[in-house]
Every structure is written in structure tokens, then in C-alpha cells.
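Here the complex is missing a single protein chain, while all its other protein chains stay put.
The chains carry the letters A, B and C, assigned in the order they are written, with residues numbered from 1 in each.
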Amino acid sequence: MLIVNSPVKEIKEIQKDIFLQKIYSPVIAKQIKPGQFLNIRVSETVSPLLRRPFSICDVDGDYIFLMFNIFGEGTKILSHKHIDDTVDILGPLGNGFNLTNDFDTAIIVAGGLGSAPFPFLTRLLKDKFDIYSFVGGRSKNDVITYNLLNVQTATDDGSLGFNGNVVQLFEKNLPSFKSKKIKVFGCGPNAMLRALKEVCIAHNINCEVSTECAMACGFGICQGCPIEATEQSDKYLLVCKDGPVFNVKDVII
Amino acid sequence: MLIVNSPVKEIKEIQKDIFLQKIYSPVIAKQIKPGQFLNIRVSETVSPLLRRPFSICDVDGDYIFLMFNIFGEGTKILSHKHIDDTVDILGPLGNGFNLTNDFDTAIIVAGGLGSAPFPFLTRLLKDKFDIYSFVGGRSKNDVITYNLLNVQTATDDGSLGFNGNVVQLFEKNLPSFKSKKIKVFGCGPNAMLRALKEVCIAHNINCEVSTECAMACGFGICQGCPIEATEQSDKYLLVCKDGPVFNVKDVII
Amino acid sequence: MSNIDLSVTIASLKLRNPIMLASGTVGYGNEIAEFIDLNKIGAIVTKSLSLKPRKGNAPQRITETPAGMLNAIGLANVGVEVFLKEKIPFLKKYDVPLICNIAASSVEEYVECTRMLNEEETIKAFEINVSCPNVKDGGLQFGNNLTAVGKVTEKVRAVTNKPLIIKLSPNVSYIHEFAQVVKDSGGDAVSAINTLVGTAFNIFTRRPKIQNVFAGLSGPAIKPIALAKVLEIHQKVDIPIIGIGGIMNWKDVVEFIIVGASAVQIGTLNFIDPTAPIKILKDLENYCKQMKINSVSELTGSYII
Partner (left out) sequence: MSNIDLSVTIASLKLRNPIMLASGTVGYGNEIAEFIDLNKIGAIVTKSLSLKPRKGNAPQRITETPAGMLNAIGLANVGVEVFLKEKIPFLKKYDVPLICNIAASSVEEYVECTRMLNEEETIKAFEINVSCPNVKDGGLQFGNNLTAVGKVTEKVRAVTNKPLIIKLSPNVSYIHEFAQVVKDSGGDAVSAINTLVGTAFNIFTRRPKIQNVFAGLSGPAIKPIALAKVLEIHQKVDIPIIGIGGIMNWKDVVEFIIVGASAVQIGTLNFIDPTAPIKILKDLENYCKQMKINSVSELTGSYII
């Protein structure tokens, strides 16, 4: 964990309303792993006051990438940064995806901005594993397939790909992975993660999801980010410290 | 009085720490008079919350100019604007200098950033009147002579021009205006304005000063900007509405 | 024309919409009328009036704080007589409900002010400021004292039949107790909240930034506190509430209404954007459309807890 002021080097609108920000931050780039996140202070003023958590989207040499849409004030300010304006980064945070497990095929299941952590995961896994990506959204504009491999898409309104949600699409395709040792990596809205958990548990599939919740500190001192554990019930887990990546077996989403 | 969102077109550091900002704002440019001011919202966020008052420094065609230094958060944000970023302007505000009086020679007495309103005044008066400018500051770097005419300078530390304050310099030069019908226009810190008032009243010179104080609204609804009147004592005058320019005879500075 | 009903009712006071302009943040209406059409506003509340003119505090009266501002104007106002003679004529030209806010340093003065203003038909209601923290002889002891608030309400009630609104102090532990006293003493509604007591010092001179030392905190900084006070009253006392405190946009207005306000007042925002009240009205209407709400009054206290 460190705090570094890093210059923005590029901001691209990779598709309508979705921004990719390239930041020069060699030390973070060196340390961070897929599934970890950064807590970013977008302004020196008190508005917004708190840092904003963002998944590490990708790493390329000394550069890191964030992916976001304009949700509120913080992301608006972030999207308006000029080249060489700096952002104040606290990270790397959280645990990241567990990549040591025994699997030969990685399956990504992402809803909406849930695609954010997966370009980096894909980059690291693609030479050693088979990767299949199921990507969904409410509508065509919400589906983000940027830098993913072997993509199949789903939209709630049928405007792109499969007409339905991405977990249904994934389940429909499950039979094709029968001969593989698969591991699922999920990220997206809670409702989607719940559905994904159900499917994976029903089919006894190893599945990790990156969860989201309101955060203040991002590193375990505020107790602001509880998530209910499946087992021990006398205490909550913390999304920022014990997660954000959890095995679906371990938490109640 | 109107509210307009106007784009910044140029920011120049005219001397160390002193910025001149050129803004495209045709309607304001058309209406505003020297000595009036603008109340500017520098950010869409709540930080800073209130508008910041600035004298109109100059007008050129459809462009207006502000002059400022980095004092706190508001002026810092203002100085960091990029070209075509907008500022939210409320104005013109206040009364401005009274130029209908009977005088043939205008004398400007300015301390520090008190020079701000005078480039515009000079521009409007220079073809019809003689103008002499006495400009002071604590030290060389604080003396702002930008676009002023017939300038004599004073510094407290003697690093430039007369060694002493600008009011002393002005008083020393008074004899040279004996044959003229002079009017003095002053702006600067309160201590300076008090001294100027004393000199002008002692010598029975017509003198208007642009005063400053904390403001919220800038147009008379908050009652935040009282200044004590010389005459009637059952109520305060408002700097924003009754001023910011006052005849030194009318107010207790 | 839209078919959303924005009108609201507070006791017998009918307003075309719930957006009022708060006391002390619009003077007597003259200046803000240059920016907005007062006829479109729900109601305008005057600067607090006292029996005699008050000069107010010496400068400095205001300073900015994080997402807020402190003020200690000291109730500078023209006094009831001058108000009636010189300020009412301007306001008569508009078709906007006028609410007179009254501040005083004794129960008798509250009653006397009300009596003098009561005849003027342009005045549609009274808002009694028991909570101004900046007047040393009045203010605090009234607003933070249940008995005093009860007594003021009762005595003023006795001299007017116009809707009587008591503007409550937030500087108390349980504001609903005050709302209950107002109700029990014959008041028709409460306004919540007035400013919170605050201060600020210059660290180089070690002097207070505000000449009066203690001052009133307003602006978005106080919004969460104001919302909690409104909700507390709504949960415990059956009385119409006018929500005030840190409103910056239509979303804040909706939030106040959801937690229990029948109408709201806009204060500090008028200094920053005097056109905001009108913009908010449009946005409020859009919200109602989007949420399929026919009448904004349905929203009042519609929280789901």
C-alpha cells in the first residue's frame, strides 16, 4: 500500500460514455494484481471529500488503466482531467483474484462496468489458459467488451447478442465446457453476482467474484464496507480488505 | 445584472504571481463600467461554495479581463482554468466610479492588487483627461503597473521607486497638480484607503475609493457586507450595492 | 402546461408550489426580482423583522466554511413600520404569498410585531424566528427552551388568525419536543431548521473571523443534519413541516419532502444562484413525471424505512 500522485497520460472514450484513463504510475504498475483496486482522490478540494475506488483495469509497462463511466461528481471530475493533471492514488488495495488454483479454462462473466477488472486478467492469463468471456448489459451501449477474448454478449433488451442476462447466457453455454477444468471470474451488479453464485454452486463450479460497496478508507480502518460471511456469523468481512474478490462460497451477496 | 457562463480565452502571468484572465463575455463587456465588479463562481462543486468578487480590470471589445493573485482556493482554481473552460459570472455589480464630475485630471492611487480596476478606467479616460498613476506595494514584486499611464511607484522596502507608501508619494506630488482640477481614484488595502482619505480631506480633494470586504451574494440580499456611513448612523451601507466605490467623505473606512 | 400538481397546503396556507425563499436570504424581494419572476415562487419569507429598526452587527458578518457559510448579520432590518410603509408596496405588485418572519427579544415584542403586521392583507402568514443564534438578548434562550417556545406560540396565536409557523432551532437534542410544544400551543406548522451555531478563527491574528464570534452555519454542509431533524419531527409529531437547510438543487428538495417536509425553503443557494429556485421547479416537475407522481404533496413523508 502506498500513496502516489500520478499524471494522467490519456483519456479515451472507448465507447459511448465509457472512459479509459491511462496513468503513468510505475510503482503501482509493478505491484498490482488483477482484481485489486485503487482508491483515488480526484480533487484536492473537499468536494468530493472521499476517495473513489476503481478496479485496476489494465497494466502496460509503467502505465495503469482505469475504466469508468460518469456516475456522479467524482467520476465527472476524473473524466475532465487534462493530460498531465495528476490523480492521487492509494493502493494497491484488496486481495485480487486467486490465480494459483487448479484450472485450465478461465471464464469471465461481466455485467456492465463489471468488465473493468478483466482486461488485466485477460492479459495475464491469455498465454497460459483458455479464456472465454460472457459480457452483458441492459442494452447494447452498456456492453463493454474492450480487450476481452472469445466474447459472447447478452443484453436484457436483446439489442445485442443473446436476449437475456449474461448469467443465463453463461449457463446456456456451460455444456460446452464439460471437458474443461473451469474457473469463473465474475464482476457486475449484485443481482447478477447473486445469480452467478447460484448457478456456480448448483453446478459445483469454482467461482470468484469482485464485489462492490460504498467505501471510505479502502484499507480496513473505517469498517464502512461489511459483507456477510457464509460461515462465521459473529462478524462481517470487509469488502476492502478481505475482498473485493471473494469465492462465492464464502459470502452472502 | 445577469448570470452568464463565459469561456476563458487566455490566462497570462503578467508578473510574478499576478494573473490576467481574458474572458469572452460580450453582454457583460457591453454593460460594465469601471469600478463595477463581477461575482464569479469558479467551480460547479460546493468547494468553494460562494462566488468570489473581482473588479472589472479591463474591457476590450467582447472580452473582459480580470486581474488576480492566488489568494486561496477560489483564485487557485481560477488560475488553473484551461482555455475554453467556463466561469459563471454574475454582474455587473455595484456602482462604479463616478466619471461625470467636474475634473480635468484623474489621479490613480493604487496599492498592491488595488491596481486591478484601473486599466479599464485608464482606457476610458485617457483620451479626454490627463491621468497620473501612483502605484505602490510592500516590495517590488507587489507593484502592478500593467496598462497604467504616467506611473510613479512606491515600495515600503524601497526596492522600487519611492521608499515609503503610495499615499505619501501621492501627497509629496500634490503640489505639481496645483493648477489642475483633480479627482483621485483609489483602491487598495483598507489602511491605505484610510490614509488616502485623510490626505484628500485635508487638502479638500475629490476622491473616490473602491472598497473591499467579505461578500456572499454581491447584490444586496445577504446583508453580509456592511460599511459604516459618515452621516446617518442608524444603518450600514452595503459595499456590494451602495459601493464598492464610495466618495471618501461618505464612509468610515 | 403540465398536469403535475405542484401545489401544497400548510394549514390554511395554499401555495402554488413547495419552493419558498428563506428569511434573510432574499431581503424584501426587490433584488431577487431582477433574476426571477416572483409570481412563480411558492412563497417569499421576509428578512426577520423586529419592532424597531436594527442596524445589525459590525463587519465582518460572514465567512465561508467547507460547503457552508457562517453569518452573524445581527438581524439588520428596517423595522415593522418602515417595512409596512416602504417594502410592502413593492411586494404588493406580485402575486406571491408573503410570509413575515418576526424576531424579537421578548414575548411582548413578538406579540406587538404580529399585531402591527396582522392587518396587512398582503401578509399571508407569520414565521416566528425563535432561533436566531446571533442576537444576544433574544435568540438562543427562546429557541432552546421548551417553555419559552410554548409561550411565544401561544401569545402570538392569540393575536392572529393567519397561519402561524414557528421556525425551530436545530441546536437542541430532540427537536420533536419543540414541534410538539408548538402544536400544543396552537401553532400551525414548523420550519426546520435555522442555522447551527458555529465559529471560525483567523490563525494568524487569533481573532474570530466574525465580529460577533459565534455565528450561524448554513449551506450544504448542514443538509444531513437538517434532514435528520425533519425526519425526527415527522416520525413523532403530526404537524406540517417546512424543510430548510443546505438545499442546492431539486434532488435536495425531493429528499426533504420525502423525509417529511410539506414545503421547503431555499436560503444560501440564493446567494450563489438566484435563478436556482425557478430551475428547481422545472426539475421537480420532471422528477414527478418520471416517478409517476401526480401531486407533489403525495411525496411528503413517503420514506420507506
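The working rule: contacts are C-beta pairs under 8 Å (C-beta built on N, C-alpha and C of every residue); 3 or more make two chains touch, one makes a residue touch a chain.
Bear in mind that the values here come from a model prediction, so they are computed numbers and not experimental data.
Student: Quick one: jot down which shown chains the absent chain touches.
Tutor: Spelled out, the missing chain touches these shown chains: A, B, C.
Student: With respect to the chain omitted from the figure, which of A:84, A:102, A:127 or A:234 is a touching residue?
Tutor: Per the contact definition at the top, the residue touching the missing chain is A:234.
Student: Which listed residue, C:221, C:263, C:280 or C:296, touches the chain dropped from view?
Tutor: Per the contact definition at the top, the residue touching the missing chain is C:221.
Student: Which candidate, C:33, C:102, C:156 or C:172, sits in contact with the chain we can't see?
Tutor: The single option touching the absent chain is C:172.
Student: For the chain that got dropped from the picture, name the residues of chain B it touches.
Tutor: Touch with the absent chain occurs at residues 46-47.
Student: Suppose we count only contacts with the excluded chain; which residues of chain A make the list?
Tutor: Listed in rising order, the touching residues are 1, 3, 41, 46-51, 90, 213-228, 233-236, 241.
Student: Considering the entire assembly, which residues of chain C contact the chain that has been omitted?
Tutor: These residues of chain C touch the chain that is not shown: 65-68, 70, 140, 144, 169, 171-174, 196-201, 203-208, 213-215, 217, 219-225, 227-228, 231, 246, 248, 251, 254-255, 258-259, 287, 291, 302-305.
The criterion applied here is as follows: only the chains that are shown with their structure count from here on.
Student: How big is the gap, in whole Å, between where the Cα atoms of chain A centre and where those of chain C centre?
Tutor: Computed from C-alpha means, the inter-chain centre distance equals 46 Å.
Student: Measure off the straight-line distance from the CA centroid of chain B to the CA centroid of chain C, and report it in whole Å.
Tutor: The answer is 36 Å.
Student: At least two other chains touched by the same residue of chain C: list those residues.
Tutor: Where chain C meets two or more other chains at a single residue, that happens at 66-67.
Student: At which residue positions does chain B touch at least two other chains?
Tutor: Within chain B, residues 46-48 contact more than one other chain.
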